[in-house]
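Below, a portion of the complex is reproduced, with chain positions unchanged.
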Amino acid sequence: MKPAIVMQTDFTVQTPAVCTMYGVCQMIDPTLRIFDNTHDIPNFDTYQASDALIQIVDFWAPGTVFVSVVDPTVGTDRKACVAKLSNGSFVVTPDNGSLTHVKKYFGIDEVRTIDETRNRLESTKRVSIFHGRDLFAYCAGKLAAGIITYEEVGPLYPVETIIEHKIIEPSIDGSKISGMIETIDPHFGLVASNIPSKIFTAHGIQDGDTVLVQITHKNTSVYEQNVTVQPSFGYVAIGQAVVVVSENSKMQIAINQGHFKDTYGIDCGPDWLITFEKTS
Amino acid sequence: MKPAIVMQTDFTVQTPAVCTMYGVCQMIDPTLRIFDNTHDIPNFDTYQASDALIQIVDFWAPGTVFVSVVDPTVGTDRKACVAKLSNGSFVVTPDNGSLTHVKKYFGIDEVRTIDETRNRLESTKRVSIFHGRDLFAYCAGKLAAGIITYEEVGPLYPVETIIEHKIIEPSIDGSKISGMIETIDPHFGLVASNIPSKIFTAHGIQDGDTVLVQITHKNTSVYEQNVTVQPSFGYVAIGQAVVVVSENSKMQIAINQGHFKDTYGIDCGPDWLITFEKTS
């Protein structure tokens, strides 16, 4: 069976843009299966594109063709590429930071520039503002359909030159476990660190324990409170903060049926640091 | 042909959550067809989850596997179940009120607890906050793919013990026909009662008649006006209220090209009662 195509963008579905990406793929091969990750990535935010991608890659079969289009410099000389991941899946994307997390946490084996002379929709060659449709969806469709091999995408370039956002790695200082805020959920207000839950386990922090949670933005304290660690939200009262293991097995803070992110004005990225320290 | 999977949640599609549910199903069987009901159910609102489900079950073929995940107490001891409906379709859901309407109006023949030891995604067993992906989508995928039979979902439990929201049944008192506000449409502002249109017919209320419509919230009057009954919105002037038969064949009030719900601040549920009485 041909691999699925999974698309994510910052286009929203308020306009016909995403639908034309589906159509381009379906014209190449009407048997292609197409699915959506979110199209609500914040506009132009290549960090969050990267983070949205790492959250899904492991839940799709090897060989899946991911298309990620957050592309503020579309039509300029930024690279358009297809990365081959460590499990044989592909990411078709501008090389603009959107590959940061899959490179660091999942592994990229090879990366190729898309050869526009053969892997670009011919009929719209005068349009330079919509590579999502004309280049990325089109190339992804040909790759998923088996019309081109990965080698036929275009020339290889060094994986080490892929553009990456700055990531503050988790670190341990005595009883303090620190990291950055990696993911924010704009809907439920969940705030996740990049600290794997196994670090908590390794340091003997268990469900029922209390940890002092400190969040800083550019070294200014934004949040500092003792919070209980639990398996899930419903172990604390509605409105109470709780530390849980996130869906990606990182340590996360939330308010049960509340909105931690908006309550405290939290965002994600390397300017946002979080520290946990067991207090009881 | 394998049955379709139809998903509804309160996750929105702003985050990657729903996409991982698709992926889990596709990894089980890439031939599975997956469709979406709304993912914009108000957060944690199991009443509206239940109502969203009853609005679609009759428009999907018998055997369809519905997945409903509005799950404020995920990871606690609330039951995770698969209900078998009277037409042979299935609902995979937390047992938390989300089955109220299908049980009352459509019929549930059997219900089984999901056996987590065999029907849960193994790779994320340390994550307790995302049963939508790890338990409900996974179990639904196996059921739809035919990898497990319904009997292999887990042990039966009594249908009578399914958790239900309070429903105020329609009643007739002389010329007054009363019920509760069952459904509100946040987009077009439609406000639907749970009074079947056939009750209107049985009481001789026809298109062109005028009815006094009274809406109360916890016994306080919120709306009381004479409104004409018509086949559709466009039979009255733009901005005028109209009583019509809803898409689910219940009696509904609306404003032609307006927003009845927001204009009068109406919501749904057993605290919201509506009465119709023919005046001319």
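Per-chain numbering from 1; labels A and B assigned in written order.
Convention: contacts are C-beta pairs under 8 Å (C-beta built on N, C-alpha and C of every residue); 3 or more make two chains touch, one makes a residue touch a chain.
Every value quoted in this text rests on a predicted model; they were computed, and no experiment measured them.
Asks: Total copies in the complex, given 2 are shown here: how many?
Replies: If we count all chains in the complex, we get 3 identical copies.
In this text, only the chains that are shown with their structure count from here on.
Asks: Using Cα averages as centroids, what's the distance between subunit A and subunit B in whole Å?
Replies: That gives a centre separation of 32 Å.
Asks: For the complex, give me every residue of subunit B touching subunit A.
Replies: Residues 11-17, 19-20, 22-24, 26-27, 30-31, 34, 43-44, 72-76, 78, 123-124, 126-130, 133 of subunit B touch subunit A in their complex.
Asks: Going by the contact rule at the top, pick out the subunit A residues touching subunit B in the complex.
Replies: 1, 4, 6, 8, 33, 35-40, 52, 55-56, 58-61, 64, 185-188, 197, 231-235, 244-247, 249, 252, 257
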